[in-house]
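Pasting a structure below so you can have a look.
Omission of a single protein chain aside, the complex is shown with its protein chains in their original locations.
Entry: subunit A
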Amino acid sequence: MRLLPNVILLLVLLALWESLHLAVGPSAMASPWATAARLASLLAQADTWRHIGATASAFAWSLLLACVGGVALGMLLGLNAMAGNVAEPILMNLYALPKVTLYPLVLLCFGLGLGSKVAFGVMHGLIPILLFTMNALRHLPPVYMRSARSLRLAPWQTAWHILLPAIAGEVLAGIRLGFALTLLGVLIGEMFASQKGLGYLAMTAMGAGDIATLLAIALLLTCFAVTGNALLLRVGRHLEHP
């Protein structure tokens, strides 16, 4: 089973965390047990759930937009060789850009609140999904398109019944990457310009020197990200071996 390595990995991480805690002291690093206890007490408060709700809705919107936009734009650019060749270096540069520098601009456009958070999440998540989709299409065996034409498929049938299933695995890999990056984007957005959300909560905890709360939030987010990743991996494996 694949369970055992995971359990061992978890134990090793816990041991490292505990030793770090012992080495630097509780004011810099709360122990795993203190963190878990803090998380439990946080989750017992209704207020925490309001913040979780705010982050969750911003994240859900961001991921949806990043996926739909990334796949749609990726398909357009992947199918049009010239547009793809022009767009690729631009996208690469955009992607490499530290996006935090653009945050003031995003705030000006979308104002404080959900809009900015979503925009920031999408900015992080869309480009990898777009690039994965585009490259999957570029490396598509030409015989698929020739088959589509020889079977006299309408353009939408080709897109839906051939292109999408043919690239599904790679698109999903892009979405896995986009998932983590979108979450990151939303959290950074919340840290800088929001009165709600887990990012905001973490920022206030940091200001107050409340290490246990900070780590508790990090733990919660890690659990969420790991679960999301595992689910997407699972879907991907199902696609490969239907």
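Keep in mind that, in the parts below, a residue touches a chain if its C-beta (ideal position, glycine included) is under 8 Å from a C-beta of that chain, and two chains touch if they have at least 3 such contacts; residues count from 1.
Keep in mind that, in the parts below, contacts and distances are computed from a predicted model.
*Asks:* Out of "Septum site-determining protein MinD", "ABC transporter ATP-binding protein", "Anti-sigma factor" or "Sarcosine oxidase subunit delta", what name does the UniProt record list for the absent chain?
*Replies:* The correct option from "Septum site-determining protein MinD", "ABC transporter ATP-binding protein", "Anti-sigma factor" or "Sarcosine oxidase subunit delta" is "ABC transporter ATP-binding protein", the UniProt name of the unshown chain.
*Asks:* Any idea which of A:A60, A:A83, A:A166 or A:M206 touches the chain not displayed?
*Replies:* Considering all chains, including the one not shown, the answer is A:A166.
*Asks:* Consider the whole complex, including the chain that is not shown, and state which of A:L151, A:A208 or A:V226 touches that chain.
*Replies:* A:L151
*Asks:* So which bits of subunit A touch the chain we can't see?
*Replies:* Those residues of subunit A that touch the unshown chain are 141, 143-144, 146-147, 149-153, 157, 161-162, 165-166, 168, 239, 242.
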